[in-house]
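Structure first, commentary second.
Excerpt of the complex: some chains, original placement.
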Amino acid sequence: MADEFFYGVTLKEQNAEVVWNPESATTEEIEYARANKLIVKQILLGVEAKADEYNVVEVETKGEDSLIKIPIAVLKVGENRCSQSFLEFPDNPVTFRLIQGNGPVHIHGHHLVGELETEDDDEDN
Amino acid sequence: MADEFFYGVTLKEQNAEVVWNPESATTEEIEYARANKLIVKQILLGVEAKADEYNVVEVETKGEDSLIKIPIAVLKVGENRCSQSFLEFPDNPVTFRLIQGNGPVHIHGHHLVGELETEDDDEDN
């Protein structure tokens, strides 16, 4: 059975980091892994943000062949308040980092937990 | 059988609150629960809104491990009139609150009512 959860976190100040690590959220011992996905839907500059400064959110995660470390949002009062997207992060842990600016920056998304992979699935691998 | 409904509510003034509570909408006695989801598609600052003031919409709901209370929109005449997204709130009640500004702010979305969970489904849990 699939589960899903609203995801909302805040990068509160410069250099703040938030890590999404599906593995650490496993509260029960299970024999087979379940797939996890985080979808980032929205990155919003908080109303308290200083005028005239850029806020840059970087993401760090495992890509197909190597580690990826790349900005995903550049926000500034009067220029861009909110970035709306559908960025999917399948399974691997993801770090969000405010590499420039004092924030706060709010990140909204969706955590999908997939079906239990059964013994049969393992045979297909 | 799945049902679906257009969802539209207005936060009419400062500190206004609207609660989406799927449980309270259950009009019939049913033996098995049905899954509910609210998808917020759009948050629109009404044409009557005062110029030069920020309107901030906060959402409060149960996340995966804890309660989440976080701004989801920051709107202002001449800066951001409308925020369009696809924020999904699976099952748990959701409170929308206008924590700053006089509004009005209109929230548009989609209420999905899922399949009846049968006795068989319960066994899988």
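Points worth noting:
A and B label the chains in the order they appear, each numbered from 1.
Everything below uses one rule, namely that contacts are C-beta pairs under 8 Å (C-beta built on N, C-alpha and C of every residue); 3 or more make two chains touch, one makes a residue touch a chain.
Keep in mind the model is a prediction, meaning the values are calculated, not measured.
Of the identical protein chains in this complex, 2 are displayed in place, while the full assembly in this structure file contains 5 copies of the same sequence.
Assume only the chains that are shown with their structure count from here on.
Between the CA-based centres of chain A and chain B the separation comes to 21 Å, rounded to the whole angstrom. Put simply, chain B touches chain A in their complex at residues 54, 56, 59, 61, 63-65, 68, 70-74, 79-80, 83-90, 100, 121, 124-125. Residues of chain A that touch chain B in their complex: 1, 4-10, 25, 41-42, 44-47, 78, 81-82, 84, 86, 106, 108, 110-111.
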